[in-house]
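The complex is shown incomplete by one protein chain, all other protein chains being positioned as in the whole.
Entry: chain A
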Amino acid sequence: MPEPCFDYEACLTACAQGDHQALRALYTQESARLLGVARRIAGDNALAEDIVHDAFIRIWTKAASFDPALGTARGWIFSVTRHLALNFMRNNARLVPINQDHEDASHTPSGFDLHGHSGRIYDCLEQLQPARRDCLLHAYVDGYSHGQIAEKLGTPLGTVKAWIKRSLAALRECMG
């Protein structure tokens, strides 16, 4: 869990003013968690480090554009990193064969262990059928496309798309 006292927003403000130490503080604070996120999506440690490198450069150059009205500073740096990783995987889809190197040692092959994770999202996920829940988690955590999820779960593509659409609607309902 993130340290409650760490001031992410102040760090971003300082980054926008050109303070390397502020970026360093963010790095010390979150690089391991961000690398974890990128590793799950990229399925490869070297590539994930490249993504985290790019993410920190982006955090640095875009810090001034962070809008606290839209979300937390911590959320923003995770979003930046995740979307860079997703874009990399989508843009290179022709080059990265699905699932070949994607199975990480830390990856639980049969679904996700949600025990020990607290938060509204986990309560709401519990209310979904396990297969539908797995669709959302493979998409968000593993960065799988519809097609990759269908392949992984052995479920028709159309079904996966419909499940995801409905599960997202259910989450919106549940979480407000």
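Observations on the model:
Note that a residue touches a chain if its C-beta (ideal position, glycine included) is under 8 Å from a C-beta of that chain, and two chains touch if they have at least 3 such contacts; residues count from 1.
Operating definition for what follows: contacts and distances are computed from a predicted model.
Of "Anti-sigma factor", "Thiazole biosynthesis adenylyltransferase ThiF", "Sulfurtransferase TusA family protein" or "B-glycosyltransferase, glycosyltransferase family 2 protein", only "Anti-sigma factor" is the UniProt protein name of the chain excluded from the display.
Where chain A meets the missing chain, the touching residues are 1, 18, 20, 23-24, 27, 31-33, 35-37, 39-40, 45-54, 56-57, 60-61, 70-72, 75, 78-79, 82-84, 86-88, 90-95, 106, 112, 114, 117, 119-122, 136-137, 139-141, 143-146, 149, 164-165, 168, 171-172, 175.
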